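Other chains of the complex are left out, but the ones given are in their true place.
Chain lettering (A and B) follows the sequence in which the chains are written, and residue indices restart at 1 in each chain.
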Amino acid sequence: MKLMYFAWLRQKIGCGSEERELPAHVATVEQMLLWLETLGPGYRTALADRKSIRVAVNHEYVGAGYPVKQGDEIALFPPVTGG
Amino acid sequence: MIRVQQEDFDVGAEIARLTAGNRAIGGLALFVGLVRDMADREKIDAMTLEHYPGMTEKKLAEIEAEAQRRWPLEASLIVHRYGRLEPGDNIVLVACASPHRDAAFDACRFLIDWLKTEAPFWKLEETGKGPKWVEARDSDDRAKKRWVAD
């Protein structure tokens, strides 16, 4: 599974993109966020304010209950500010 | 047509390309977004636009297709820059051409409103107090909602 982080999420986690094995107990976006928080203080800080986090699975916006699986490209980022 | 690029764009050349040979166009509406030197009463020296390659192009193409579905457009174009930009620099160009001016205006505004809330770009401003990520605006969410009740 490819994980990507943008803007201040990238800065707080300290990395823009990483490959990880999805643990067997992680089946949804919300479970994935809880698991990521266990990976270190950078992740914990980055993910503290859930309201400020958007999740895209394979380039589509998804909600907390959306299923995740090995092989997905999953991106975490703050609300967008382009244009 | 959509493009995501670091280089500047030339509005005159883009218009010429977009309308070339098409005599059904009666109205062309454009929007150009530029970097301001002030934001929330703070001086901006520069900004860096980060984006999510792959998803950006997909989202822009979806938004453009939706505009083409909603309005009778002869041509449309979104060009969005990324990278480091300074005050006065172009950020984004949206253009819609239609036989009729109302369709051109509505589609153009729809595109920029949706792009602002859907396309994965993030602005990092360089201010006198250091770098600062721009926060999303409620007004942009409201602007997008203009188009949802349709």
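One rule holds for everything that comes next: a residue touches a chain if its C-beta (ideal position, glycine included) is under 8 Å from a C-beta of that chain, and two chains touch if they have at least 3 such contacts.
Just so it is clear, the structure is predicted and the values come from calculations on it, not from any experiment.
**Student:** Since only one instance of every chain type is displayed, give the whole complex's chain counts in label form.
**Tutor:** Stoichiometry (whole structure file, shown labels): A x2, B x2.
In this text, only the chains that are shown with their structure count from here on.
**Student:** Centre to centre, by mean C-alpha position, how many angstrom separate chain A and chain B?
**Tutor:** 26
**Student:** So in the complex, the part of chain B that touches chain A is made up of which residues?
**Tutor:** Within the complex, chain B contacts chain A at residues 33, 49-52, 54-55, 58-59, 80, 91-92, 112, 115-124, 133-137, 140.
**Student:** Can you name the residues of chain A that touch chain B in the complex?
**Tutor:** 4, 6-8, 56, 59, 61, 75, 77-83
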